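Only a single protein chain was left out; the remaining protein chains are all shown in position.
On to subunit A.
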């Protein structure tokens, strides 16, 4: 029996998620657990070896299996079959399941079913009943199930994925089943009791990647394969699969509110001496050596880790605070999840946000709901982060390829060099801040609600999506960063190369023709399209003066530095900007640049003017760009810039004149 483990080391109420999973398995009577791990296996192994699971007294023998070849649940189970690790029924869970479910009844039912009809039922899925609108219902994990209410057989299993209508094939409603029950009140706990056949079936069907594939395949081919899936619904016991930050928050607060009893903080089930808590009324848990300043109020549902110091006149409610945190005076924490060694300065207000290890929040910072500060990020002082802000140490272009901004610090060194090239945006993180704004998908702003969902909800998740779709259901089990999307990589590298080329060109006074040749060869080497080419070029040139000037320079200085560059490199632009779409792309890149550098915003009119005067951009394209409607709010703001409007007005008049001239 085993969970498919993965990098579930994120602390959930100060305990790593995998510990909850292992505790659940042990408590339910599992005696042997295989942890399969494909990513950050070294850290997980280290964590497990330190934990009580690897002591001699542990009733549950934990074995650790790791391989670079594991890229999905399917791979793991095929390997299980190949090595024939299991011969009897086993429990399949992911490493981010929190549950106090007692499996024995479901297991009995499962065994009985297999006895009655030999080997027909291969899997029993565990569901928890929870009505729509329940806070622990996860949007992306929302499911709809059709079952035979007499036998608990699963007839249809589907993720709702925001569908408005659900379709059930007519074949479900055979006369043999009198009462088909359609249920939308179930939470998939991602716990399944499997027979050894499951592993064999994965081997037979090499296209199955996830459990979803398996379930779908089995249900669709039921007639052919003759296998059935059953389900067990629990109403009393707790089970949840943490797939995004919303779920993280919901489950965390459930743990503190003792819904997962006996898995409560003061039980210290991990048997770690740093994790002993005292439980007092209003669900306030305190670790050892917690100091609380004068006049500070702990309202309710609070967990404070060992060694944390809270200043005076603070107000804390519904929050989790990790070990060895320093919290200043007059701090308000409402629904905050602080991991270990977080520093919070005075007069900070944090609302429904997650702050990872060793992050620092300076004075007078305000975090609106659903913010995330990844590890070692510094924000402030005196800044307000708007709703859903995510800040990590990795530059925004880089973020798609790094796996975990919350607990990952291996990438930091690598990034250090880039940091030198690109300053932190003071607008985003404050004057003493360290970190970059992380954007989920800034081009997709048509649906605001969806946007918010993707920022906070699947924040953990969206990183994985770029890796491989098949990994979705497996939580963070994913291949390592080397396999990250090559295209993004290339653009980034290409951008650096172009930057280098231009720098050299500037220093050594290389002619534009030669620069064009060099950039062209780079373009082919990295297989860059014209569109990306245009964006990269505009961006690099616009950012060029920033390196020479210090970060606080105003737009005047910036423009005077930019002007000679633009004049020098006019042939370069002219070489690439030929069609109308190129013009537009260049304009978009310019817009993007100025959106990112708010302080330089005022010079946009001048820059455009220069482009126009140098005959790089044509007037009708600029007008066209200006009148584009489907822009973001920020873009609209930008267009309200007075100078820009004057420039546009001037352009319009100029055009009228010229067209008049044409008529004459």
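Some points to look at:
As a working rule, contacts are C-beta pairs under 8 Å (C-beta built on N, C-alpha and C of every residue); 3 or more make two chains touch, one makes a residue touch a chain; residues count from 1.
Everything below uses one rule, namely that contacts and distances are computed from a predicted model.
UniProt records the chain missing from this view under the protein name "Translation initiation factor eIF2B subunit gamma", selected from "ATP synthase subunit a", "AP complex subunit sigma", "Translation initiation factor eIF2B subunit gamma" or "Proteasome subunit beta". The missing chain, though absent from the display, is touched by one residue of A:181, A:204 or A:382; that residue is A:181. Here the missing chain is touched by one residue of A:87, A:164 or A:294, and it is A:164.
In the full complex, the hidden chain is touched by subunit A at residues 131-133, 144, 146, 149, 160, 163-170, 172-173, 175, 178-185.
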